[in-house]
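Not every chain is included here, but those present sit where they belong.
Going by the order they are written in, the chains are A and B; count residues from 1 in each one.
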Amino acid sequence: MSKLRIGLAGLGRLGQRYAENLARAVPRAELVAVCSPVESERAWARDTLAIPTIHDTFEDMLADPGIDAVVLVTPTSLHASQIEQALDAGKHVFCEKPLSLELEDCRRAAAHAAKASKRAMVGFVRRFDESYRNAFMHIEAGGIGRPFLVYSQTTDLADPTGAFLKFAPTSGGIFLDCSVHDVDLARWLLGRPKAKKVYATGTVAMYPPLEAIKDVDNGIAIVEFEGGQMAMFYASRTQAHGHDTQTDVTGTGGKVSVGRNPRADRVEIADANGVRNSVLPSFYERFAPAFVTQARHFVDAILDDTPFDLTMDDAVEATRIAVALRESQQSGQPVLLA
Amino acid sequence: MSKLRIGLAGLGRLGQRYAENLARAVPRAELVAVCSPVESERAWARDTLAIPTIHDTFEDMLADPGIDAVVLVTPTSLHASQIEQALDAGKHVFCEKPLSLELEDCRRAAAHAAKASKRAMVGFVRRFDESYRNAFMHIEAGGIGRPFLVYSQTTDLADPTGAFLKFAPTSGGIFLDCSVHDVDLARWLLGRPKAKKVYATGTVAMYPPLEAIKDVDNGIAIVEFEGGQMAMFYASRTQAHGHDTQTDVTGTGGKVSVGRNPRADRVEIADANGVRNSVLPSFYERFAPAFVTQARHFVDAILDDTPFDLTMDDAVEATRIAVALRESQQSGQPVLLA
């Protein structure tokens, strides 16, 4: 098998970027088909990509024997069942995070994958970011001694139009939508400890409609792991300056940080306002190269039959912790994890 | 009254710095007496300072009619009662933080001060730091919209000799000893909201003897205030790089941060190790000028009969919240504040 023939499901905001990456930036992949239930998205694919086949339904695409693997950038609510369908159809599958908003679905899909003859991976793009990888390697090499604390935040630029409010009710809440990245990072950077207790709270600083759905636009949380490791998280949808993803890992011998200044570029301006730099507007400008690296990792792992950097268990665990964070935020009580 | 005649109690690590500041750097103050129960400390005062009177006991010093005000840099356990004694002796009094480790003592001393004819102030030096003041003024001026979140940390350089372990049992625990600064800052920077709930936890990363006294060397915490404001704290005694005090305040219109890089000076070195700067070793290098500003503020407020920037209620509240943090850390449960 020289190239991995891929069918892509979902051509929304992120899906279109996947399409372009798979079509051009992943040499060992061949994007042979896409599917979307939405005609305008299919039209975009026809106009933009040179792809042989464009399907209306996921099921049609799965039936195509010329496809080796499926990439899912569909709404989160479909992830778990589409993974199962794809595996049953004999396709390898890559799925955008999170695996599911429901822990039961996560477990079922993971169990399904464990028994399947094809392989499944859920992506957490930050693990493929060059800076996060360099931080991870620094920790692995003993550069900070024994790591025991993670502070990690995922904070987005405020959107004055409140467009995200439409999406909010199905997002799973801010901890499942945003902090799930930080949860996965913390587990990865701390050496996969088992979470035992979480506490979370939050506030509605800008978008009152969130109150009705018990969500917040700014959430903070503490996670305690076995062995005394700990994490603090901050997620926000209301930043004035831009997308600001940052992470500190503290150990007995030092600290390693990623993204302390969310600078957009290498420019610095000095004038009557002081010295300043611009800020990244969104997660995509921040992680665009990591999405490519992640796609290459998936393709290489399948073609070379090498392990994924991320297991299905990692994906289950991220949802398990994030669900507990939401529960704690809503109940006001710490939540114990068995 | 042209100069404020001051008697200083306590000539320990911090007290000696106070002595030098009061003797030289506060033009409107005259350091006329000091007291310490320790002969070697009195000898230091005799040799170093040109002070008329050196007392063995606090009581002796209070009896001196030539003293207008007393400055307390004594062990925390003595603060509350010495404040009361000083007021009763007809002296104004400045006391190092914290007011007390016991909430009852705090309340009693504050009530005492409220009825006294002389004035009492508890110092929280960070409020007098130029950078924190500039941040405060930026917030006051509306620069970040409505502030709703504080992240603040007080973290000290690890001491391989573990010398602080001797002091630990009477320190009140890491939240009362270190986070009390962050608690006070958060209240100040958020506009003095009322705390309603706290959650804290921690770990022993480096000093196992702390376990026996239910203390930790790294503590993290969440405080929820009325009106949806929130704070996250981190305190540590085990940093590899130095003293790292930093604070972010996030609002609906921006964020203001103090101390994101704990740089020791304006030097940057570029060599085979990359680009680097040195780090502040301890709180004193960081806040030395603020201790002077704080002393001047106290002296000016007394001489000019103007208000203190810090009230006794601020000092009570800081202890109240810090005590609750310790309780939460030890019980594993959130603590409600009436």
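Basically, a residue touches a chain if its C-beta (ideal position, glycine included) is under 8 Å from a C-beta of that chain, and two chains touch if they have at least 3 such contacts.
Everything quoted here is computed from the prediction, not taken from an experiment.
Peer 1: Of how many identical copies is the complete assembly built, when 2 are given in place?
Peer 2: 4
Convention: only the chains that are shown with their structure count from here on.
Peer 1: Let me have the rounded angstrom distance from the C-alpha centre of chain A over to the C-alpha centre of chain B, please.
Peer 2: 42
Peer 1: What does chain A use to touch chain B in their complex?
Peer 2: Residues 144-146, 148-149, 151, 158, 197, 199, 201-206, 218, 220-222, 224, 228-230, 232, 234, 236, 238-241, 250-255, 260-261, 332-334.
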